[in-house]
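Heads up, one of the protein chains got dropped from this complex, but the rest are sitting where they should.
Chain nomenclature is as follows: A and B, assigned in order of appearance, with residue numbering initiated at 1 for each chain independently.
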Amino acid sequence: MNFRGFLRNDNRAGIRNHLLIFPTCMSASSTAKLIAGQLPGAVSFDNQVENQLSKEDVEQVERTLLGFATHPNVGAIVMVGFGKETISADSLAEQVRMSGKPVASLNMMECGGIKSVVAKGVQIGKQFEEELSLIQRVDIHVNELAIGIECGGSDTTSGLAANPAAGFASDLLIEDGGTTFLSETPELIGAEHVLANNAVNEEIGRQIIATVNKYEENLKKSGMDFRGAQPSPGNIQGGLSTIEEKSLGAIYKSGTAPIKGVLQYGERFKVKGHYLMNSPGYDIESITGMIAGGAQIIIFTTGRGTPVGSPIAPVVKVCGNPKMADIMKDNIDINAGKIITGEKSIEGVGRELYDYILKVASGEKTKAEIFGFQEFAINRVIS
Amino acid sequence: MALKGYIRENGQVGIRNKLLILPSVLCSSSTSAQIADALPNVVSIANQAGCAQVGDDLTQTERTLMGFGLNPNVGGVLIVGLGCEGVNPLGLANKVAESKKLVDYLVIQQVGGTTNTIEKGIEEANKMVNAIDEPKRNVDLSDICLGIVIDNSIEESKLIVLSKVIEVLSDSIGVVIIPKRHQSYFSDAKELVYGKTVTEKGIYYTASELGNVALMTGMVASGAQTIIHFTEDGDPAGSSISPVIKCSVNEDIFEIFWEHIDLDISAPLAQNNESLISSQLLSVVTNTINGIDTKSEMLELNDFAIHRILPTF
């Protein structure tokens, strides 16, 4: 089976053809925003990473930024740097060039001030937009698709409806030879033994358990309790009582395909298949990590509904709560609440979701894209 | 020169009269920005936190968001929440309302989706903008809380002069907050918890070893109505509610970045002329208080970042 996508020079498949205005650090963020504001077709993000980074943090931040910069959904990049940051615009641009993408690197200190950077950025951006408009979609096999699966704003219906439907769709893509990521390590606490049993071999099973244990240890080291953060106040209001209950519902989005490996936050997968990415429970940070890891599209399951999107990848909202699917219909792409009301089976919604994903891959816009939501946050290493 | 500002119900003095659309979590930040963008003099902040946080890190985020609502430059606050986040939008609204300023809140999951929330938000914000409109009255420098940001790269010899400048400013300005890194220059400086509201006059130091924006954000949360940023590198960081006065200590940087730098003090600094620098700065501060836009305000450079002390879980 095929979808209509953009085949890049490095042979990766894109499902969008974005011009990305890319701030390398906090000091370049406002300027990048001013450039993007003058280019209605461009996307950008708010980079709140300070100019100077600690040794522990820099690796993860750089991996994430690079994952965005080389992402196949991005057709061209205007890189905006300040001039004194740890991860420089020039070094990032160099690696983008190797991926064969058109890229310009503007350094504020060299260009002489905000207004000249904005003028140059807009001028180059317009040229890039013209170049991008000439690139046509072509038939690409669905096995080139990578889906990141996220859940957020969960309630009990997440585990009963939205997550099982997402798991079903994940299984369909794996059967077709594609790639999917399960994420959110803290939301595996109490369910890791179930997941480990579903690993491709014992070693990966041990890695899954070790990843979850390390997360729990870090939490204990902070001296703090999960209760209050996980389950979140909204989760509790929705009927979820404990992290174990949330986790056992959350892993349904993994489907039944065996887990091939554990990826670090923002790490790119090398071989197609089903993975666990070690990411936080905070939705946007987790989504950002999976996109950096190569996901071109995100399935976002929810019970209570949420509007968020991402600058470079479509986010598909699947709501398991029939009441919230109606109240938040503006923001929900797939109503999995029909499983709760008995109108549809898990398989029925799973197939509907998979069909919808193929349409989105070929260009149909999700609700978050229509509203222009472009949330971004990197999971930071703070010690 | 007479100083004019907005005297709030609780006696605090604002030098701007902004309506702040305050997102309790990242998930409602874009919605808040879209509401703010629709109306003049309405601002928002790009909150990237607000959920899946624990311990002191959560309370620090809550304190900072609350501090932005309480900042005297803000005449009214419309809090926009998602409805399932760790920072409770209603709790935030109640805390800010203790200052007696105009506060309201919207929760996306209760209002029902983006279109309804933005529509209701704009309608509400429009009413609030009119309600907070008030005349300026006479105020005094002693009513001002000034945040001082100093680039890490500034060398010792310049710092010695700058610290004398700050001493002079603190003679007339009520509260001065400096970065913790420079506390040794000020024997009487008291410690200020990041983002905590200052209630008594004096010199305070707050957490440093952070990026400039996180430091500025903490100072604004503590009540700074304006910030002086002594810059060696020309970092353009600005704030949406408190005007940032950019003051270059490096002539070359001023030449590159004059568009966003208000003042170059490199020459008097080289001559150790602290009295000239102080009087120049006091004159810029006076103009800023009286409503003249700083360059970062003109360019609408609005940055925001909360100093995080634990990772997100």
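The definition used in the following text is that contacts are C-beta pairs under 8 Å (C-beta built on N, C-alpha and C of every residue); 3 or more make two chains touch, one makes a residue touch a chain.
In this section, contacts and distances are computed from a predicted model.
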{"item": "Hidden chain of the complex, named as in its UniProt record, picked from \"Bifunctional diguanylate cyclase/phosphodiesterase\", \"ABC-2 type transport system ATP-binding protein\", \"Branched-chain amino acid ABC transporter permease\" or \"Altronate dehydratase small subunit\"", "value": "\"Altronate dehydratase small subunit\""}
{"item": "Missing chain: touched chains present in the view", "value": "A, B"}
{"item": "Options A:Gly100, A:Gly223 or A:Gly372, residue touching the unrepresented chain", "value": "A:Gly223"}
{"item": "Contact residue for the chain not shown (choose from A:Gly190, A:Gly205 or A:Gly305)", "value": "A:Gly190"}
{"item": "Given A:Gly5, A:Gly249 or A:Gly350, the one touching the chain that is not displayed", "value": "A:Gly249"}
{"item": "Contact residue for the chain not shown (choose from B:Leu3, B:Leu26, B:Ile45 or B:Met66)", "value": "B:Met66"}
{"item": "For subunit B, residues in touch with the removed chain", "value": "54-55, 58-59, 62-63, 66, 88, 91-92, 94-95"}
{"item": "Subunit A, residues in touch with the chain not shown (by the definition above)", "value": "155-157, 159-160, 186, 189-191, 194, 216, 219-220, 222-230, 236, 238-239, 241-245, 248-249, 303, 321, 323, 340-342"}
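Assume only the chains that are shown with their structure count from here on.
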{"item": "Centre distance in Å when subunit A and subunit B are each reduced to the mean of their C-alpha atoms", "value": "32"}
{"item": "In the complex, subunit B residues that touch subunit A", "value": "26-31, 46, 48, 51-55, 58, 82-86, 88, 108-109, 112-116, 152, 210-214, 233-238, 256-260, 299-305, 308-313"}
{"item": "Subunit A residues touching subunit B - in the complex, by the definition given at the top", "value": "26-27, 29-31, 34, 46, 48, 50-52, 82-84, 108-109, 112-115, 152-154, 186, 215, 218-219, 222-226, 228-230, 232-235, 237-238, 280-285, 304-309, 324, 327-331, 371-377, 379-382"}
